[in-house]
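A single protein chain has been removed from this complex, and every other one stays in its place.
To keep things simple, chains are lettered A and B as they appear, and every chain counts its residues starting from 1.
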Amino acid sequence: MRYAMVIDTLKCVGCSDCVVACQTENNVPHGFCRDWITEAVSGTYPNIELELRSERCNHCDNAPCVRCCPTGASHIVEGGIVLVTANECIGCGACIESCPYDARYQHPDGYVDKCTFCHHRLEKGQLPACVSVCPTKCMYFGDLDDPNSEVSQLLKNRKYKTLAPEAGTKPHVFYLI
Amino acid sequence: MVTSRRKFIKISALGLGGLVTASTTYKLFGANPILDAAVKDNVAKKLARSATYCEVCFWKCAAWAYTDEAGDIKKIIGNDDDAHCNGRLCPRGTGGVGMYSDEDRLKTPLIRTIVDGEETYREASWEEALDLIASKFKEVKEKYGPESFALLKHGSPGSHLEHLFKAYGSDTIAEPAYAQCRGPRETGFGLTFGSWVGSPEPTDIRDTKCLVLIGSHIGENMHNSQVQEMSDAIDNGATIITVDPRFSTAASKSKHWLPIKPATDIALLLSWMHVLIEEGIYNKEYVEKYTTGFNALKANVKPYTPEWAYGITTIKPEEIRKTARIMAAAAPSVIVHPGRHVVWYGDDSQRSRAIAILNGILGSWGNRGGFYFKEKINIPKFPHPTYPEPKWGWHNLGEKYPFAEMGITSEIINATLEKDHTEYPIKAWMVAGTNLINTLPQREKTIEAINALDFLVVIDTMPMEITGYADVVLPECTYLERYDGIRSATNRTPSIAVRIPAVKPKYNSKPAWWISKQIGERLGLGDYFNYDDFEEVIEWQLNKLGTSLDEMKKIGVKNFERKSGPLFLKEGQEYQFYTPSGKIELYSQQLADKGFDPIPVYTPHPEPPQGFYRLNYGRSPMHTFSRTINNPNLSDLKSENTLWVNPKVARILGLKKDQKVWLKNQNGVLSTFSIKVRVTERIRWDSVYMYHGFGHNNKKLSRAFGKGASDTDLISKTVVDPLMGGTGLRGNFVSILTENPYKNSEI
Partner (left out) sequence: MQEELFTSGRNIPNIDPSLQIWHWPISLYLFLGGLAAGILFFAALFYILGKENEYPAAVKVATIVPPIALTIGLLALVYDLTHPLYTWQLYTTFRIESPMSWGAWVLLITTPLSFLWTFSFYRDAFPKIEAKLNVFKKLKFLDKFEKFIISNRLYIAYTLIPLSIILGVYTGILLSAFNARPLWNNAILGPLFLTSGLSTGAAAIILLSKNIKERHMFSKIDLALIVIEIALIIHMIMGYHAGSQVHLEAMELLVGGEFTLMFFGFVILLGLLVPAILEAIELLGFKVPVVVPAILVIIGGLIFRFIMVEAGQLTRYLY
């Protein structure tokens, strides 16, 4: 089992529903976020390209945050999901420094928080909140180990990229381009 | 009690001593299930759900509000059975929670009073506030007649208050959603097809082969099912053609983006018709069978070659031809989208006519992938005495505009200002659910009209700018805390949705139905409000519709079978359109009779003078107009707007990213606040762009105050649509000031 998220940038309109759905689902405090939208514009008027991306923790295979965590609060569970156990976290910030995606933040209560792929929903057989709410249905979630899953098929048939692959983290959020 | 992760940690921090030993030992022996469970579950466990439909915008998606055991609304999720959202709300719907939790909400009735010579508000009881309002209703009726009390409204509270006003004897009712938004397209399509576009738009986007957007920025406007279907259309390989001077999000999804020179759309539309007709690639069978006036159209558009249009629109002739051919190849499975906010340049009904005609000769109306025949359920009227006949009403105010089909807000303003020398004097307003200060152009005039009023009562959930001008402010509870009328909208299949309160009204706020009833009873109109709770009305109506309140509480949305016939025309089917001729009117005799152009013509519009840029504005997907800027969840997403400036302009003016600038329009009107610059290729060099709704100037909106600039500030000039009274808003030009113009005038 290897969970992955595939996001179709050709459909994403950057509405940020994923961001607010995550906030209400996971009690993310105001002023913080576990996911966010990036807009990249290139070219010169009128030959322009626009890419909108919903970004979050990449749940990397080679997760630097897990490696550098001194207490084991950051850990990887079944399916390759990177989680933080709040009451093992000392708030040293090493994982925040180690993340090339800046996907982690210090919760006002002190521990470090981030996207969990909505682990609690997956356990109930539900999709992550961001995926389930997306009005453009540009987000896909599933098991990469299953060659017939929607995500495996999309990555097989479409052109895609990951973010900062040069950081060597083997991220598991893929962007169809 | 629900144990969230946050709470758990706070508790455990207190009992740290015990925890240290306990946890150290547990780690040596493996996982501790109690601790792990407590930490993992940062989401409340037991959530109760109740049916509602969203009121953050007018799309009214059906949804479930989830409440925890403490009675707090935690999240709102779309109803899977609802055609408006298909289980997926937009960010504003999901963030609707913030509308309820916003601590800046209006909390109690307020009455204007004078303390130490200064006007201020004092908190009042509902009893006192309602008595005062009722006395004003009586006073206006006695002195001037009930018609002189006007209702300006938007959204669900409107229908309750409309009932009150009609019972009282006033039909002086208008909403900005008509003359400041979608009115012209209803006129344009009405004149052509005999049918309004309506809401939601009956566009079969998901099955279309070609979607043409004229300045319509689906994806930035989050008209939910439209956005969803555009995404489906992308999946299905549809060709999207976007006409927009700005590289909108929709433009970035389009195969063809036509970066048109602003205010020249009609030229392009006429040229497209020219190509379709001259090349003989229009839908001949359809035109033959269902339309009238084709020959007149043909003769009319003959001179409008792509070469002619190129000089006006700056779009290359081959691009015009190519896109016309794509539409023709896709026809009838093609949609030239009517748009929604279409009050641009004053000839907007005629532009909407041109769009309608283009759809007519492509044959998209009534065809799969084009426009479907919409249907809705008629909700039975709860019995009440017949309304008295008003002596005059919105019709009379809009007499100048023969094709106006709803009240025109700007005419209510005019009638208020001219109250002493008009036969239709307006002396008092009730404003509900619309922040006129930020929705109407020509703010000074609006304020002048307000100052001329004898009485102004404002009903809102938030301390919007308009509340600051009121004599009495009534705090309405949010949609999550009240019953409202049954939602019945036009769709592919008819459906109904209910709104059940998820929680009790917070603070001392009340639902609009209750306010209406209370005022009505004080006016001796109790017979019109023959119920104790609006729940009874819904229950009665639902029973008539063959369902029940209990069932609807469980399902939220009920879909019904179509009764009006198939969604689309069958091959060769005879069809009567609701026009005088029964056909699609390519040539409009109705217009000709009233002295208007029966076929649209292009007229040039003023262009920005040297040093000025056309002020263009639009929607941010995270906000609904100016209503949601203070919403804590949505403010988190976007707290202020920026001024989009082309890099060439930025170079000339020496502007840098995030630099604060002020704007001054052609009439010397200054923006109240500064706005940060966004240097971007997405905008033309002759225009600037900003999201609408920001730049609130009421300090009581703690998150929204002073964040960004308001486009409405700067729209001091309008061009009125002679057909239906719409106010064209896009003819304003601004210059960019890098020095604070208020520097020397600060108090």
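Everything that follows uses one rule, which is that a residue touches a chain if its C-beta (ideal position, glycine included) is under 8 Å from a C-beta of that chain, and two chains touch if they have at least 3 such contacts.
What you see is a predicted model, and the numbers here were worked out from it, not measured in a lab.
Only one of the listed residues, A:Ala73, A:Val133 or A:Leu176, touches the absent chain: A:Ala73.
Shown as candidates are A:Cys89, A:Leu127 or A:Val151; the residue that touches the absent chain is A:Cys89. Residues of chain B in contact with the chain left out of this view: 13, 16, 20, 23-24, 27-28, 622, 636-638, 647, 678-681. Although one chain is hidden here, its contacts on chain A can still be listed: residues 14, 16, 19, 31-33, 35-44, 52, 64, 67-73, 87-94, 96-102, 105-106, 109-111, 163-164, 166-168.
In the analysis below, only the chains that are shown with their structure count from here on.
Residues 4-6, 8-10, 12, 23, 35-36, 39-43, 74-78, 85, 87-91, 94-95, 97, 219-220, 222, 224, 227-228, 230-232, 234-235, 247, 249-253, 257, 259, 621-622, 632-634, 636-638, 646, 680-685 of chain B touch chain A in their complex. Only residues 10-11, 13-17, 19-21, 23-27, 30-31, 33, 41, 43-46, 48-50, 52, 85-87, 107, 109-111, 119-120, 132-138 of chain A touch chain B when the two sit together in their complex.
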